[in-house]
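Only one protein chain is missing from this complex, and each of the others stays in its spot.
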Amino acid sequence: MTPSYLDIKSQFPVLTKAPAPGQPPLVYLDTAATAQKPKAVLDAMDQFYRESYGTVRRGVYRLSEKATAAYEGTRKKVAALLGAASEKEIIYTRGATDGLNLVAASYGGSQLKAGDEIILSQLEHHANIVPWQLVAEKTGAAIRVIPCDDRGVLDLEAYRALLTSGKVKIVAVGHVSNALGTINPIREMADLAHAAGAVIVVDGAQGISHMPVDVRALGADFYAFSSHKMFGPTGVGILYGRYELLEKMPPYQGGGDMIRQVTFEKTTYQNPPHRFEAGTPSIAEVVGLGAAVDWLQSVGLDKIQAHEHALLQYGTRLLSQIPGLTLIGTAPEKAGVLGFVLEGIHPHDIGTMLDMDGIAIRAGHHCAQPVMARFNVPATARASLGPYNTEADLDALAAGIRKIQGMFK
Amino acid sequence: MTPSYLDIKSQFPVLTKAPAPGQPPLVYLDTAATAQKPKAVLDAMDQFYRESYGTVRRGVYRLSEKATAAYEGTRKKVAALLGAASEKEIIYTRGATDGLNLVAASYGGSQLKAGDEIILSQLEHHANIVPWQLVAEKTGAAIRVIPCDDRGVLDLEAYRALLTSGKVKIVAVGHVSNALGTINPIREMADLAHAAGAVIVVDGAQGISHMPVDVRALGADFYAFSSHKMFGPTGVGILYGRYELLEKMPPYQGGGDMIRQVTFEKTTYQNPPHRFEAGTPSIAEVVGLGAAVDWLQSVGLDKIQAHEHALLQYGTRLLSQIPGLTLIGTAPEKAGVLGFVLEGIHPHDIGTMLDMDGIAIRAGHHCAQPVMARFNVPATARASLGPYNTEADLDALAAGIRKIQGMFK
Amino acid sequence: MSQANELYQQVILDHNRNPRNYREMPGATHVCHGHNPLCGDNITVYAKVGPNDVIEDLSFQGNGCAISKASASLMTTQLKGKPIAEARALFGEFHEMVKGNLDPETQPNHLGKLKLFEGVKEYSSRIKCATLSWHALIGGPRCRESPVFPSRSGGAFPPS
Partner (left out) sequence: MSQANELYQQVILDHNRNPRNYREMPGATHVCHGHNPLCGDNITVYAKVGPNDVIEDLSFQGNGCAISKASASLMTTQLKGKPIAEARALFGEFHEMVKGNLDPETQPNHLGKLKLFEGVKEYSSRIKCATLSWHALIGGPRCRESPVFPSRSGGAFPPS
């Protein structure tokens, strides 16, 4: 491989296990849906459960102390990964969806009033649409949408125009589109939002593990993502929020550990981040996420970005040479997502038929139905890249597509 | 051991690993906070991550199909465990706290109006208090509280009297008190609630893994619990809800997988249970929970109940013989919880000093401050039992307590 | 070659390419629209039912994947001329087969050519594609409002 490529597939058990007899080996091209886990992460969790599992923040015994130290340690690691000002700005959630719902319900629910406006983009994942629709309905706020062009690039002029209403309180936008791969100019959009007196909530689900992310350099007021897409376990995620904003937000869920004092007459709450963390948290998952952050740091997000970028260029070239294939999502600033349609062949058939050759891609609307509507397709096929992918994976994809075309002819 | 005891400690890696040099072996008496995990559960999760990890309900490839089958399989297992009418009544949550917040916000938020009443009990965990306070504040409903007597038994006469107001819409009560061990008469309370036109929400966090639970025999309309207290992983839990009630509830969180169709103008939602499951779920955790249910079924909940009951009697006898020790929580119907205070020694000191002998108990308010207020103590020490505990564990506890008393003399 | 690999056989690909009874039906006694928002499949089924509950004519139109189109096409050829009751029974068998609960090689059935869809059982997300036109005809969650022949299953839970 050329120097811009990483060689780390061997660290991923799923990707290296011997296929069942008669089955082709796995070519995993669905990292945008969920990432595979390196051995380091799996070992960390398993070892935690086998050697020092206990509850956190509640016990007066050392098993619990150890668990708490590992648990809180991850908060520091994540704060460092994101360039946050303090680990107190790091809230553990169940995932990106949970984090976006938290911001929408708590920040949106307490700050929005009838007539206020929320700006979303045409590229959003349902997780960054529906929570805003729910809070808009409750508060009487209205939703405005930034359109995109035929490449999948947001129309910043339209965005500027929307901001002039003077009623915009919140801009919620994805860092990277999961359906198209478009990387949005968050810094510029944040500056414009701030100048208009709005806060910016960034859905970082597809950003975080594919490029270095510095929330302060980006100007993000909130940044939400999931562990499972960054090589960590399912069941946990992160919401970053500027402390000043978190401090004025009411609790989201009620329960143990988020309270200061409970009586039936009056309950008082902890400071952030604990105010937003009710109940026994995802302890082992947080430990696993900590290992995933360590792993990411050891590989280097700049290297991952370079690797995926080189693969994206390689894959784009390969797929562009296939007659009857149309790439959906051709923004100049693009992450490792290859969305496409084939003339006369439904994306779901592509997905199932590629699977028969061991190639796992995703077909469907990718929880981004407004994007499908914009490009006037019912669904797309999507191959998405991770640091473990290789040129050979993309060669297999291209060959698989040509084979399908032959069968459908 | 006598026939009423189980012999399963060897299945639990944490409980059988060799202690660090110079450290005493672990005596784990904090199962009410969180349960240790049998090897079968850890292996199931680890194997899943290493061999067949993929996203669920979204993919068109077999890795995802396998994951989906394992994931949805757990729903059936849990439905069978609970005696639910259908697996469509089983909602995956993050834990008991998340489940109770879901019911309070979605059912409570849509059904309660100003002047309505919610009945809680004096014994509730904060997770079954604060969510109701939050929804009461939003809707203008009022909270009424069933008192308990000096043993920690709920006053059913007072409960009957509260129900006569005609305004009660929801009764929310714990199956088993985590601070006192009291087993509440759910069936009787459910019948009374239903006769008064109210639904009953049961916090089953301390019920589920300590006795056979049949939601229909109990008459529970909702039943919420956490995987981590039933020998499964952290990061997942279950909310059971009667389908008829679930069907009329609005979504709780918005995002992927809970929608039918999304446009910026109008979004429509899935049927239960998916309506309440936004975003990528706790996939591996659900797989682990499935293994935990299998494990529970193979050991037998009746056997676990008998084992813990015998140990409870043994421990009660032992502790009662210690001068200066007062048991807090002496209900005749009681699960494996031994709450106590020592004259002149603060519970936190008991916890830390027992830890020095390798004995892990919990000291504090146990997220049940109203119980502490009722018994007029700032905190208690609490030893709680699991199926892996033995008489020797309780002997160690009693010896440890006597040693502390000697030091404090 | 696994069963799944056998799914996209020439018959299915042929019915996809040249769907049978692919037309509107002006004198239809029943019309139902089936929609799967998950993949954007859209199918309209037309039926003409005679006096003694016999399906005298059956056709469809719409867009979808090869599985849903071939399934709709084969459905029309298999059910034309049959009484409604028989259509209902056949759908029962078809549904159990694609869910993996009926093995057409070892268990008695009347599936005939419909056996071609057995491989769908390996892809639970594709079951909806294979059954879309059937649900439109017979009823079920994909077409709850106005199936041609309302399902009799009823009960507390919508069939799935």
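Residue numbering begins at 1 within each chain, and the chains themselves are lettered A, B and C in the order written.
One rule holds in what follows: a contact is a pair of C-beta atoms (placed from the backbone, for glycine too) under 8 Å apart; a residue touches a chain by one contact, two chains touch by 3 or more.
What you are looking at is a predicted structure, and each value in this text was computed from that prediction instead of being measured.
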Chains in view that touch the one left out, judged over the entire complex: A, B
Option touching the unshown chain, where B:R75, B:H307 or B:H365 are the choices: B:H365
From A:E137, A:E244, A:D302 or A:E333, residue that would touch the chain that is not displayed: A:E244
Hidden partner interface residues of chain A, rising order: 57-60, 62, 64-65, 68-69, 85-86, 88, 243-244, 260-261, 271
Where the missing chain touches chain B, by residue: 22-23, 345-349, 352-353, 355-356, 363-365, 369, 372, 377-379, 407-408
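Here, only the chains that are shown with their structure count from here on.
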Label of the chain whose CA centroid is most distant from the centroid of chain C: B
Whole-Å gap between the CA centroids of chain A and chain B: 31
Mean-CA-position distance for chain C and chain A (Å): 37
Where chain B and chain C are represented by their mean Cα positions, the distance between them in whole Å: 45
Multi-partner residues of chain A (at least 2 other chains): 348, 352, 355, 363-364, 369
Contacts with 2+ other chains: residues of chain C: 4, 37, 123, 125-126
